[in-house]
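Sharing a structure here in structure tokens format.
Excluded from the complex is one protein chain; the other protein chains are retained at their positions.
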Amino acid sequence: MDGNSLSVIKLKNILLVTVPDDPGDDTIQELQNKVLNAIEKYESKGLILDISNVNILDSFFARTISETTQMVALMGGQTVIAGMQPAVAITATELGLHLGKAISTLDVDKALDIFTDNFKTV
Amino acid sequence: MPYINSHSNSRYISAFDKWQEQKDFVKFTKDDEEALKKMHPTAMKYADDFVEKLYEHLMSHPDTKRFLSDEKTLNRLKLAQKAYFLDLTSGDYGEEYFNSRLKVGIVHQRIGLPPRIYMTTYCYYMQLIIPTIYGNPDFDAETANAIFMALYKIINLDQELAISAYIHATDEVISRQSEEIMEMSTPVIQIWDGVVAAPIIGTLDSGRTQQFMERLLEKIVETNSPVALVDITGVPQIDTATAQHLIDTINAVKLLGSQVIITGVRPVIAQTLVHLGIDLTDIITRPSMAAGLKVALDKLSIKVTDMSKTTQGS
Partner (left out) sequence: MGCENTGECHIGSEGDIVTCRKVIRNVATAAGFGMTDVTRIVTAVSELARNVYVHAESTGMMRWNILQQPGKVGIELIFEDQGKGIADIDQAMEAGFTTANSMGMGLSGVKRLMDEMLISSELGVGTTVRVVKWGRIK
């Protein structure tokens, strides 16, 4: 699982990244870099991390998500975490992990709703 | 095998260690093993006779007869009994012996044979064996006493093992049942498109919370529900640990992208929460499930209309 297996998809003014099931540290680091570069390039207002395939979220991954969320916010975007698996959510809670300012949604559809609703009000 | 043993603290193996301690405690020594070995030829001589007598005795009492239903079982038991009896004087009381004695307790528990029968049967057994020690021309008084004492010790150890295994097997049945009850007492149901509800009845301990959390989260994902009502009307009292378990559940649900509304907060629960200094201000709480459902429907922008009132009004 190397970094170049990740692709950042641009959908109008938001970005969508599907994270693989068992991402290594290098993949996670690559994710942050690719996302920040894409935000700069497209001036995106939002980032959706589709983690519905992810079956492990450890403290390193959580910290990277939390930091990426902060960095994306500094560049004017909102991060949404979509589709976390129940087993992953339970483990993360027991481990005491936080995802910082990232919002969670049940799936990518509901994440898209957040952005369309927000843009309507803006 | 030795590698695995040295690293596994399984209860099974540590129980065998415990048994070694038990042997030391009752002072069951090499001398006892030797004494029992001296008894072995006598045991061989009388084994078939004893087994016949024992089963004759068991068959003459309705309380024990009911466990000896058919000829086939009876013959199988007689063979097992003979082996069991000969093991007593084999001189080898290691792990194999230990396991065979544990099995007695486990099997008795499974077939519902009460310890009362096991113990009294053993007593009858002793009445058959003892005369063959003291009436034996091969043994002088000292040897006979040594054999008797060794036999007394090993039978005591036997009984302890069988009864402990019996209790352990019963405990397992109880814990399995309580797990089933636990599951039944916290159903998670979808009550509206996008709303699940979970009434909790009874105390929330950590084992139960883990199970509950798992089922609640799975149901939320399965039904794609943005709101979950957790009703605590049936929770008799709340303490810091219970509150922490609730907060854990709420946080895990939040990670999924759904929201918990706690309903059924009775006055006494509200008082306890404030007195304990538990902060639930970030969490939506309502006194009743009905009030919670209203909040849920509002969140989903669902409007429920009372048709009778609408028609009357227009």
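Letters are used for the chains, namely A and B, taken in the order the chains are written, and counting of residues starts over at 1 for each.
By our rule, a residue touches a chain if its C-beta (ideal position, glycine included) is under 8 Å from a C-beta of that chain, and two chains touch if they have at least 3 such contacts.
The model shown is predicted, which means the values in this text are computed figures rather than measured ones.
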Task: Which residue of A:31, A:48, A:62 or A:106 touches the chain not shown here - done: A:62
Open item on the list: Under the stated touch rule, tell me which residues of chain A contact the chain that is not displayed.
Closed with: 1, 22, 24-26, 55-60, 62-63, 66, 85-88, 90-91, 94-98
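Note that in this section only the chains that are shown with their structure count from here on.
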- [ ] Report the inter-chain centroid distance for chain A and chain B in whole angstrom, where each centroid is the mean of the CA atoms.
- [x] 44
Task: chain B residues within the chain A interface of the complex - done: 210, 213-214, 217-218, 220-221, 224-226, 248, 251-258
- [ ] Enumerate the contact residues on chain A facing chain B in the complex.
- [x] 81-90, 92-94, 99, 103-107, 110
